[in-house]
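Here it is, the structure, as structure tokens.
All protein chains but one are shown at their positions in the complex.
Right after this comes chain A.
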Amino acid sequence: MTVTEDPATAEVAPEREVGKARRRKEDARLITGRTTWTDNMVLPGMLHMSVVRSPVAHGKITNVDVSAAQQAPGVVAVLTGRDLAEEQGSIPCAWPVTADMVNPGHPSIAVDEVNHVGEAVAVIVARSRSAAADAIELVDVDYDLLPPVLDMEEAVKHEADLCHDHIDSNTSYHFVFDAGEAGTGGDTEQAFADADVVVSRRFVNQRLIPAFMEPRSVVVQPQGDNFTMWSATQIPHVLRVMLAMVTGIPEHKLRVVAPDVGGGFGGKLQVNPEEVIALLVARRLGKPVKWTETRSESLMAAHHGRDQIQYVDIASTREGDVQGLRVRILADMGAYLRLITPGVPALGAFMFPGIYKFPAYRFECDGVFTNKVPTDAYRGAGRPEATFAVERIMDELAVELGMDPLEVRRRNWIQSQEFPFTTVAGLEYDSGDYDTATQQALDLLGYPELREEQRRRRESNDPVQLGIGFSTFTEMCGLAPSRVLGSLSYGAGGWESASIRMLPTGKVEVVTGSTPHGQGHETAWSQLVADQLGVPFEDIEVLHGDTAVAPKGMDTYGSRSLVVGGTAVVKAADKVVAKARKVAAHLLEANEDDLDFSGGKFTVRGTPGTALSIQEIALAVFAAHDYPEDVEPSIDADATFDPVNFSFPHGTHVCAMEVDTETGFVKIRKYACVDDVGTIVNPLIVEGQVHGGLAQGIAQALYEEAVYDADGNLTTGSFVDYLVPSAADLPHFDTGNTVHVAPGNPIGAKGVGEAGCIASTPAVVNAALDAVRHLGVQDIRMPLTPERVWRAIHQGGDGGDRATAGSNAYGGAQTETTAGVSTPQSSLGGDR
């Protein structure tokens, strides 16, 4: 600390909040559950809704008999799709990725036909939750079965069975990005024709379930012609606009509140059928209504993620200089288009080139309908799929060329002095240094020792082999520049809004439009504002999630909150200081230009001892007895920030994997990653996001898959079979950071919400393959179940299809039964 000349007036420079590893101030209430989870909400006279769901994947509804359910004790009403057909509209799709995209329409509750297991066919409204649950099995629905469309490669064939008989194919759209045509690269066909080496692979990016911790829940309260909806949603603002459009309830008569929300991972970035139904039911009955899903409902009826078949070709010189990338994708939409279903793969289109300087690139994607629950955003949304493809194909190229996989990457990646760099996909990468991140990650891993051990195990023919896999990734974050979204035909902007209210006692309310669902906005925003205004961290409260409190917002997804929402907060704080400066100048009888603002105080340069804190100014404008003539008596401020570009976090992830060749069991031996997420506002939150992301990305590689049987039943219908790993299954993570400040926002942050999830999956798969390539294995399909790994080693191929029957724990709990309808056959489920 420097010694100042005048000890009497010396002030210690306030410690900066940004960069402090503060514990999250919201955690105590979130972890104990003593908070406003939607399902905790109880309103006077509240009714409970349950949903009767289709046990069949595809069929015409020939009859719905609700008479028995109507007579059941406690039941107030039973409504079918027919009853709500006139008012329910269609679940909106905000992203028509092509002009001729086919949208079959998405009723919230099925009227004439069902298109996936778990689709709503009737709702029961009862006085208690248990009465509503009891009446489900009393509703009798008859179906004329239609053949289910389940396999994308079959579905796009000529004369395939149709998912929707009123449209003439299973293809919703054909989206193309061609760098040659866009002027961002050369001719892709020519590049491939001229190349020394072409490597082609088919990758399967399997269907996943977001599996957020808090199930979806919604409460609707009618009040005259007004409605308030509480929902466990990521997007209260978007939801309000969309509900108004879908139901015709005027936007100003609708208030949406996302109270504390327990996770989403994109799974709550949706306008859910059940939200629409709850609103219609509350309007019809004039009573408050609550719906909370069971875990089984969540797994089978909330949207899924990923699900792409990727055909990837890479062209290269013999020396390993990449010449072109060609990607064709079948993307499973599921049965309907939800909010951004078609946009997810299109967003990914721009990330397939990764960090490499491909001179040519062409991307084509078919959005395909199947009789499964719709897909939509899931942590990373398009970018994990793209990163997986490029990081896997770079390894395949290295193998083909007989080169070290890191060497091939190094030869082709963008050098630190080349930033900002415009890629072949037309994106301008902002900043970074891939070499340094990679070197640090190798150091964290202890790379040479592990390579040595790998050699020893190979030579001794150890039944447990070791492999090392890389993923040197980047992603586009900070969604999103509104004009770019417009150019991609997205239905909204990507700005974010914030306001700061200075209370008379000097306390501060920060209103953010970026609604958190567990990320720690309250803590991080408080740190930002504490620095900006020089007020204590504890004096700041962050308000969010209620459209009546935070009227404008675009909510939380796409690692956007800090980058876009945090920037709006900083800009609002700057305006508060600017307004306060005028008042301070007036009260201190000084010229504005002679004022310094530091540590929350205005001082007059050259006049020691005079100081006025911004918190005192807040009181002064509240009293409003003495303030300048030409300003209003308020130092509150609003700001809206619309980014000009995305931000591009990057990093190097390295996984060391043990493979038991006798059983196929894979075990991560060590995992190291160095991420560059720009400025770090709170290292603890960043670490937490990285850990959680790694867990999910590793889970895609090793554990999770939504499996449907030949009839279209989801056989991973409970957490017994949909395997979400716990801490016990994951290794210690060695994490580090490099910091290259993002030039696109004043905080310098790039976004960290999805990094771990995007980067880790290919590193893990590459590591497992590296362990067994010498045994002739070229690919293993995700998730790398022990069985698949064992088959790939001992029988060749990629491990093949899994049997689709669920395991027998719990007597075989399957969707067929958890849909509320059980048959003697279904008690064992699947194809057992």
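Just so we're on the same page, a contact is a pair of C-beta atoms (placed from the backbone, for glycine too) under 8 Å apart; a residue touches a chain by one contact, two chains touch by 3 or more; residues count from 1.
The working rule: contacts and distances are computed from a predicted model.
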Candidate names "GMC family oxidoreductase", "Peptide/nickel transport system permease protein", "Electron transfer flavoprotein subunit beta" or "Carbon-monoxide dehydrogenase medium subunit"; UniProt protein name, chain not shown: "Carbon-monoxide dehydrogenase medium subunit"
Absent-chain contact - pick from A:Ala191, A:Val707, A:Ala742 or A:Cys757: A:Val707
Omitted-chain contact residue, chosen from A:Pro633, A:Gly688 or A:Pro786: A:Pro786
Full-complex contact with the absent chain, from A:Leu162, A:Val720 or A:Val741: A:Val720
Where the missing chain touches chain A, by residue: 129-130, 133-134, 137, 294-296, 662-663, 665, 703, 707, 715-716, 718, 720-721, 723, 725-726, 728-729, 785-787, 790-791, 802-811, 813, 817-818, 820, 822, 827, 830-832
